Structures are given as C-alpha cells and as structure tokens.
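With one protein chain removed, the remaining protein chains of the complex are shown where they sit.
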Amino acid sequence: MMSINPFATLAETISPSAIQGFVLVMLALIVLGIVIQMIHHKNVTYFFNNAKKAKLAAEREIGAGEKTAIILKTVVHDIATTAELGAGKRRIAHVMGMYGTILFWVASVVMVFGYTAAGTATPTVWPMIWHVGAIMTCVGGYWFWLFLRVDVLAEAHPWYRIIKADLFVLALLACATTGLAWSYFQSSGSTGLEYLFLVLFITSNIVLFGGVYWSKFAHMIYKPGAAIQKNLAEADGSRDNLPPLADAPKQFGLGIKREQPKHY
Amino acid sequence: MAKHKTHYEDCDVLVVGGGMAGTGATFEARHWGRDMKIICVEKANIDRSGAVAQGLYAINCYMGMQWGENQPEDHVRYARNDLMGMVREDLGYDMARHVDSTVHMFDEWGLPMMKNEKTGRYLREGKWQIMIHGESYKPIVAEAAKKSADKIYNRIMITHLLMDESQENRIGGAVGFNMRTGDFHVFRAKTVIVAAGGASHIFKPRAVGEGMGRTWYAPWSNGSAYALPIAVGAKMTQMENRIVLCRFKDGYGPVGAYFLHLKTYTQNANGENYEKKWYDQTKELVGDYIDHHPTPTCLRNHAFIQETMAGGGPIHMVTTEAFQDPHLETVGWENFLGMTVGQAVVWASQNIDPKYTNPELTTSEPYVMGSHATCSGAWVSGPEDLSPPEYFWGYNRMLTIDGLFGAGDTVGGSAHKFSSGSFTEGRLAAKAAVKYINDQKAEDIKVTDKQCEDFKEAIFKPLETYQVAQNEITGGTVSPSYISPIQGLQRLQRIMDEYVGGIATNYMTNGNMLKRGLELLAWLEEDLEKVGAEDLHQLMRAWELKHRALTSQCVTEHTMFREETRWPGYYYRGDHMKLDDDNWHCLTVSRRDPKTGKFSLEKVPVYHIVDENEKKKAS
Partner (left out) sequence: MSTFVYMTRCDGCGHCVDICPSDIMHIDENIRRAVNIEPNFCWECYSCVKACPNHAIDVRGYADFAPMGHSVRVRREEEKGTISWKIKFRNGTTKDFVSPITTKPWGKFIPKLADGDKPKQEEINSQMLYTEPNGLNIDGKLPSVPKDTFKKGVYY
C-alpha cells in the first residue's frame, strides 16, 4: 500500500486531467477564500495601520539587512518549529501535523501532476512520503483533537463537542483519514469501500478548501505574518508597548508556570 | 440531571476557600494533624484566587515584637479605637500575638519584604504596616497550602454546608459543583473551616457599566463567608458594621502608602484642610471618640462626606510635593502596580501625573467583610486563655455549630487583620479543628445520601429553570418566568443602595427604610427560586447571587437592630443620629432559623481585656 501511487491507479478509471483539474480548483478555492476574507474583514488595512502605529513607538531604526535577517530567523526558528506554542505537547502535535500535511500535499501535487499519465512508473519515495504525511497528520491531529484542544483541556468540554473553530482541523483529519482508507482499500481490492472512501476523500477536500473563508485555514498565512511583525517590533523597541526583558539572571526556577493549565 | 456525576469524598479537615485565610488553615492543619485528610476547596484557582489576586504592596498587620515596636495589646487598643469600641478584644489579641510568626514565615518563603536601610528591620509604612513587593504574595502562600493538603480542588463552588443528621447542631461537611465539569461534589468532613470571601457587590457600586468590575474589594467575594454559616443557623455578629473606603476616584486605588509613607494630605477644592471644620459637628454625634488618636477611620470618612455634601468637593490628595522625590514617586506608582493595577490604568488614561496634578478622592460604596477596618462575620469562640466565659465554648474560632470553624473575613469581631492576620486566623482555626477531632468530638457523623441528593437538585435547578423557560420566549433576556443572575444582582444592589444606606442616600438609612428594604429583599428571595442559568458559569453567578442576597438580609436585620449611629462615615441611622454608649456599648448577634428563615437578634456584652494606655490626645 505504502509504495503505490493511488492517484495513478485512479487515473486508470478517471482521466488524469480531471484529477489535475480538481487539484487546481482546490488551489483556486484557497486563494479565493483568503482574498474574500481579506476584503471582507479588512485585515490587511488593520495590519498596516498597526504597523504604522508601532513605528511611531519605535526606539530605533532597523536597516534592510537587519530586517531580512530577522525575517529569515523568524521563518527558520519561529515558524518552522511553531515556537509560539512554547515547550510541550501542543507544539509537538502541531509540528507533527504541520509537516505531515505539507508532505501530504506536496506528494499529492507531485504524484497527480507528474505520475498519473499512462505508462509512467512512480518512484516509491513519493507514495511513501504521501502515506507517511497522512499518518503524521493523523497522529498529530487526533492527539490534538482528543486531548489537547484548549476547550477540552482547560474548559472540560467533552472531546466530541464540535464548534465552528473545529472546521479546519476536522476537515484536515477527514482528508488524511479518508485518503489513507481509500489507498488501503484500493490496494486490498475492496472496490466498494475503495470508492466509498474516494468519495469521502473528495468531499473532505472540498470542505477543507471550500471552507477557507470560515475556518482557521488562513491562519497559516496570518500567524507567520504576526510572528515576523512581533520580532521586528522587539528589535525596534516598540514591542507592542510591552516593557523590555528585565536585566536579571534566571535563578529562581518556575513558579505558577510549572504546571499545565488544567486546574479543575 | 443524569449528566451531572456525583463525587463523594470523606475528610477530616475541609477548608472552604483558598484565599489568605484558607491557605493559612490548610498549611497549618498538616502540622497538627499529620495523619489527617486535609482538603481545600476553592471556587477559582488557588494560585490567584481571593482578594490578594493582584498582590499587595504592604502587610498591614505586623507587630514587630522582636524589635519592641508593638505589643498585641497595642493592636487591641488600636482596633477597638478604630471601631468605636466594638471589637472582640480576645480575638484581636490572639491574632496579634501570633501574626509575627506568620510574617516571618512569609519572609522565609521568599516574599520580598522591604528593609529599612539604617536599622535592617522591615521597612515600616506606618505603625502597623510594613512594605513588601507582594505581586506574587498569593502564589507563594498557595504553594504552602498545596504542600500541606491531601488535595486542593479548584473551580468548585461550595454552595451549602451539610449538617450531621445523628446529632443536633453539628457540622457534617459541604457540597458544591465544579464549574468546568458540571459534577456535583459532596465533602463529608469531621470539621469544616469556612475561609471564603466577604461581600462585595451587595450595594450598588458607583460605576454601573464595565466599571462595575472595579470594586474596591474583589468582585468574586460574594459573601459565601456569611451565607454558608447563616444558612445552617450559625450566629453572626456586627453584620451592620459595613465599611466605606476613602480611596482614589474611579480606580479605588489604595491611599495607605500615600498618607503614611509619602506623607501626603487631603484638601478640598478650595485648598482648605476641611477635616477641622467638622470637628464640632462630629463631637455632637459621637462625643469624646472624635478626640481619640488616631482619628477613627469612619470619622475621617464622615468629614469627607460632610464636606462633599456641603459643596467643598472634589476633594484631592496633595501629591505634588511628595512626588518631587523620585524614590517616593516610585513608591507611589509601584504601590498600585503591586496591588491595584487599575488605578495606574485610570491615571494613565486621564493623564494624571501626581507630580503635577493632585488626584481626586472619593468614598466608595459600602462593603461587608471581616478582615479589614471593620469586623462583620460569624460569632466564634475565642482562645481559652484570653476569652471571658461568654466568648468561649471549647475551641478557638469555632462558630456556634460544633465542628464548624471560621477564619479571615468569615470571623466577626476581629478587625484589622488584613492578609497576615487572616492567614494567622486560618492557622488558629486549623489547630483548633485538629484538637476538636482528637478530642473525639467528630465521631459517628451521619450524612445521608438523601440530604446530598436534595442539595444536588437545588444546586442545578437554575440550569433547568433556564432551559424550560426558553420555550416561552423567542429569545433575548426578558422573560416573565425567570431572572438571570445579573438581573437579580442589579435588583439586589438597588434595594441595598436605596434603603440600607448606600451611596444613593449618602449612607443614610432609618427604621422605615430598613423595613421597606426587608420587604423587597423578601420578594427577591422568593424570586431567586426562579433564577435561570444558561451555563455553568452563569450557574456560579446564580449561587454567588444567592449568597449575596442572604448576606444582605442579615446585614439589613442587624442595621435595623442597632438603634444608634455608631460609625458615622460608614452609615447613619437618621432616626438615631447619635452614638449611644449607654444603650449600645455592646455587640449585636443574630441567628437565622434555618426552618423558618426568621432572624432573631440580641445584644452581647463587649469585654475590654486591655486597658487604655494613656490619656488620648486630640488629632
């Protein structure tokens, strides 16, 4: 199962152009969703207004070179390792899910556009990446869904409670889960279940990419932007009006912050 | 009801409330009760719960016996003077003789205490106060409680005490609900130490929008300290002794460090020292008490209120002189940041820099509590070696119900405890509770499942009321069949404000007004059977309201009973406008019959166990 390109097998029944067309439509939905959200919420206006306000509070100028370095550092450290989540399970689950999804999507595109033409053989590495990506997404995602969501952890809501904020993570999990199931039943020869999960896989993707306007999908863009802005503000001294770090040695250990936010 | 699980827990010492008093009790109980099961149940999160959530900038009760600064009898004289004679001197002496060991422990634990550079002693703010950097005061003492307790429960609101069904007048434990899980919790306990919060928000606050949140005393102090014992028929004392505070306007920021350390002073809008103007009038009201030194707090309030009513306001504190000194300026600001950040926010928003502007003062709405400059609370036994026979019935800080103890705001008659004194009182109650158990007084307590089930139904009823009532209306908050917690609270606040001496009447009330207030409170009590809660958070607000309403009834009854104006500046009895030592040099004690809901009140003698030191000088 893990070494077979399920899209290639699918391309024997449905034309590769149709599959590729579907992927392009999904990409278009992402762009559409984000652009409409930006226009509707005027979040770009807010972002730049805020940046102007912060500049007034800046204590020093940052040169272009320093700015680039900070942005690069933010991408490599804060964004690539989801540093804002601090140390702990949430970060691990998020990193796992994030890279799993990246691998899953990249491998999907590569396999759909590169290896669905009749007669092409897919190098095993790509299906491996695709399946591993889906599994990682499931591990990180289900871990998050069942145990780590703050409304479950800190507010004691049951894991099966679904709210609007769950649209993104549930749709993503549905994609990864149904994708794996589709691949499994395809390679085991159960045609009925194969097609059932294919339909569910297609539906999940439509919900995931079609729901961009309503879900937290776009945070993928906003959060990195916010991280960059934050580090630039730290560097130019405006710091969102926060006081600077105290000039004192770390000698007392942690107090309240030792424990998880679950005291009930 | 099926989805609210029930949890039973048995223990020896149950501490209700994890504030300063509760943490003190939990901590100390372990020393005396090594093998006992000690549980503390806290409505919020013990790390930041209670009145000390944001920290404190001073410990207002420290004798300094080690340096000969004060002795316990000095504190008794001070507290009794400030309360116009009406305190339990045995409780006050007992607290004062122990409080130093509490403060020394805090120092040991890491609480930053400011030091006097010259003498090496704790830096005094005033005669009783020492200055601290106390932003983390609460997390530090919370950790001490955590180390002693078998378990600390957070986010559980105790709504009722349980009574023993095998023996008359003996405690059986407590019940409550978890506002996260929605579970019902039954704590069967040999002893219960009530260390919950006093009462804010029973009188209408000056601010009525968002600003409602900026009460002087924490908004989450909903009078459980009083309602829990009142409901089971424990005797209460001095519930009429509400406190009004003169503080910075809007933010209610503290003025202690300003007066004592920065040596600032007040003046009216014309730059006059107005207090002197009201001397004669005050002397008419209270006689020689105005000549005591220091001037009792309520009388200083009285001058402020009179001056404002006479048109001399706004009254300011003169800070421009003191703030020229950069050290004092730092103290002035940090005083707020470590204790009442909101005041710094107010001044920042209004461009008030005390170096250039003299900030405005105001008198607050009334509060009812037992640990500050007033002493409302439960009627408790004192310690054996200090209490006259009427004040002692076996165990220190035990209420008139066997096995039920109190500490902090819960205990009446012991004023000017503040944080360190409340923690100390918790320690005293804990030792006594352990002794009570070791004396075999808590044997064979019987609490039936039926008692618990009845409480469970009552506790969750507001959720059901809301759900059912929603069927009647299309939506919104207006219903003929239920009231929401905020609606009930606003009604309660108006009743107290207009009839029981709130700011609406400049703290004035009289027998007729109080009678009307009681009528309206009785109707509110009936309507509270129909309070509706949308979710668990609102359910907690509903029970906070119920506790506030019961406390308010007790406060009104006491105010009606004391037919004199003992504390002008806290409140006035328009129909008895003088201090009347001939008839009222005594404490008031009440008991509400749990079966009928009727209050009965009596006078109880005040014992002075300490003499006057020297002839008092006029201030």
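The chains carry the letters A and B, assigned in the order they are written, with residues numbered from 1 in each.
Rule of thumb we're sticking to: a residue touches a chain if its C-beta (ideal position, glycine included) is under 8 Å from a C-beta of that chain, and two chains touch if they have at least 3 such contacts.
Predicted model only: the values in this text are computed from it and were never measured.
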| item | value |
| --- | --- |
| Option from A:154, A:202, A:220 or A:235 whose C-beta touches the chain left out | A:154 |
| Residue of B:123, B:140, B:269 or B:458 touching the missing chain in the full complex | B:140 |
| Among B:159, B:215, B:381 or B:400, the residue in touch with the chain that has been omitted | B:215 |
| Touch with the omitted chain, as defined above, among B:6, B:45, B:169 or B:481 | B:45 |
| Footprint left on chain B by the chain that the document does not show | 27-28, 30-32, 34, 44-45, 47-50, 53-54, 65-66, 71-73, 80, 85, 93-94, 97-98, 100-101, 104-105, 108-112, 133, 135-136, 139-140, 143-144, 147-148, 155, 179, 207-215, 218-220, 250, 330, 333-334, 337-338, 341-342, 344-351, 353, 383-386, 388, 424, 427-428, 431, 435, 537, 540, 581, 585-586, 605-612 |
| Where the unshown chain meets chain A, residue by residue | 84-86, 90, 149-151, 153-155, 163-166, 216, 222-223, 225-226, 229-230, 240-246, 248-258, 261-263 |
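Note that only the chains that are shown with their structure count from here on.
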| item | value |
| --- | --- |
| For chain A paired with chain B, centre-to-centre distance based on mean C-alpha positions, whole Å | 50 |
| Chain B - residues contacting chain A, complex | 45-48, 136, 139, 143, 154-156, 178-182 |
| Contact footprint of chain B on chain A as seen in their complex | 155-156, 255-256, 263-264 |
